[in-house]
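This report concerns only the one structure given below.
With one protein chain withheld, the remaining protein chains of the complex are depicted in position.
Letters A and B mark the chains in the order given here, with residues in each chain numbered from 1 onward.
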Amino acid sequence: MQLIACPWCGEREENEFHYGGQAHVAYPQDPYALDDEQWAEYVFFRDNTKGPFAERWVHAAGCRRWFNALRDTVTHEFLAVYDVRAKHPPTTSAAPAAPRRKDQEASR
Amino acid sequence: MTLPRDNAPARPSPATTLNRAPHPDAGPGDALPDHPDFLWRNPEPKRSYDVVIVGGGGHGLATAYYLAKNHGITNVAVLEKGWLAGGNMARNTTIIRSNYLWDESSGIYEHSLKLWETLEEDLDYPILFSQRGVLNLAHSLQDIRDSKRRVHANQLNGIDAEWLEPDEVAKVCPIVNVSPDVRYPVLGATYQPRAGIAKHDYVAWGFARRADVYGIDLIQDCEVTGLDIQGGRIRGVRTTRGPIAAGKVALAGAGHSSVLASMAGLRLPLQSHPLQALVSELLEPVHPTVVMSNAVHVYVSQAHKGELVMGAGIDSYNGYGQRGAFHILERQMAAALELFPVFARAHMLRTWAGIVDVTPDASPIVGLTPVEDLYLNCGWGTGGFKATPGVGWCYAHTIATGQPHPYNAPFTLDRFTTGALVDEHGAAAVAH
């Protein structure tokens, strides 16, 4: 169980939070301008990035506020948390330079 | 004694009969047969193959086997980035059943179950397939409705299924607590007697050994780093052991399917999540069947040696780290003791996690892709193991003929565009 830094409450246990999937997927400006395939992209397709991933979280058992996070899906480490209204994730230079956690494959 | 690394000893005859008799002085819990003296060669990759299968897990190996057996295609390589069957195949809880709700699902899973029923003879490998039945418990009135709906549908689809009242549940599995005094009492269960478990490594190695006998190259420590696509058609793969040309490429990378597909510029409706499982120490037989409960979230069986094998809940977030959070396991233990108070002093011996690739409708994607001669098999979520022979059979057909087999035809990628989903959220063991 990780500690997740809620932007409003500070570090709290992971089980206070709910996951919200990929961030920066805006509701289409005009859904009716999209064909079915483009609409399906919005409804069903989300990035499944291996590595740093901009995603949404909500502090469900706390302040109930949504926020965005940049998290490494391999190490699970949170690289940054930021405002849900931001248009883009923070640049990597704003995030810690190197992930602290290295996944070690002892079997190799 | 040392063995040269790539020397291939004489291949065994496929008809090798394996020693299944336990040692005369065997203690309890030593029911496992030995593995054969020879499993597979460790060949260097060739420059080119008719078919390259990316992913040496259960699905990849089964596909290779059925390509050779059913379609006579043997100039095939299975590329595995780690060790064969070391991903989800090595990490699952080995439950086999076909009691899915929708016709499309029950079709392919029942096809798979029928193959399981003869697989041991087919592979000449003791895969320890044990048809000990599976109970899916109901804990609410809506659970009962959903369960009975599934039973009725299964019966009409020719799948063995019945509804059991709580006292009948207790007869099938006496250790389930069917008392009305628990937090979520057992109100009944669906029962599929032909369901069961098998021994995962034995299954994978059974397929691998036979594929090797057919001359298929199983290449480990060979990670695919790129797909060579020209003019909308696949030409080969780039790997950590050099480029390999291929007439056809079939992806079977389970949790890493999105990563592989992105090499072809394909975006898949998948999310990869950690899923944990655990075993206890070896115990005298107490649990005669397989029990699953969505509401209390338990799925547990007792494996051949005597250990309790239990699946935990899925971690909510995307993760490729093959590890999950501890509170999921604690919750799992509380759930297990709700239903099985006798497990109180069993010990959690070992835990691990796999990576499950989950689709929006909890059904897989198996078939063609927009790239010619590139095929896709992914999105099995928590259900991949039980499908192993079935999907291997159908995927091989798809690759060999360029057309989906009727059983995998509904599981297209474009169902997400048309809306023709196969929504199996109710049937998946894990509510995702």
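Following the convention adopted for this analysis, a contact is a pair of C-beta atoms (placed from the backbone, for glycine too) under 8 Å apart; a residue touches a chain by one contact, two chains touch by 3 or more.
We take it that contacts and distances are computed from a predicted model.
Its record in UniProt calls the unshown chain "Sarcosine oxidase subunit alpha", which is the match among "Potassium-transporting ATPase ATP-binding subunit", "Trimethylamine-N-oxide reductase", "Cobalamin biosynthesis protein CbiM" or "Sarcosine oxidase subunit alpha". The chain we do not see here touches A, B in the full complex.
When the missing chain is restored to the complex, the residue among B:63, B:88, B:131 or B:147 that touches it is B:147.
In the complete complex, the hidden chain is touched by one of B:98, B:130 or B:157, namely B:157.
Contact with the chain not shown here comes from a single listed residue; of B:75, B:351 or B:412, that residue is B:351. The chain not displayed touches subunit B at residues 1-5, 9, 23, 25-30, 32, 35-42, 82-84, 86, 90, 103, 107, 139-142, 144-153, 155-159, 182-184, 201, 220, 280-284, 286, 296, 306, 325-326, 329-331, 333-338, 341-352, 417-421, 423, 425-426.
Remark: the residues of subunit A touching the chain excluded from display are 1-3, 18, 20, 26-27, 31-32, 34, 36, 39-40, 42-44, 56, 58, 60, 64-66, 76-77, 84-85, 100-108.
The rule is short, and it goes like this: only the chains that are shown with their structure count from here on.
Rounded to whole angstrom units, the spacing between the C-alpha centres of subunit A and subunit B is 29.
Within the complex formed with subunit B, the subunit A residues making contact are 1-2, 13-15, 18-19, 21, 36-37, 39-41, 43-50, 53, 55, 71, 73-76, 103, 107-108. Within the complex formed with subunit A, the residues of subunit B that make contact are 82-83, 86, 256, 258-259, 267-272, 316-321, 323, 325-327, 357, 360, 414, 416-418.
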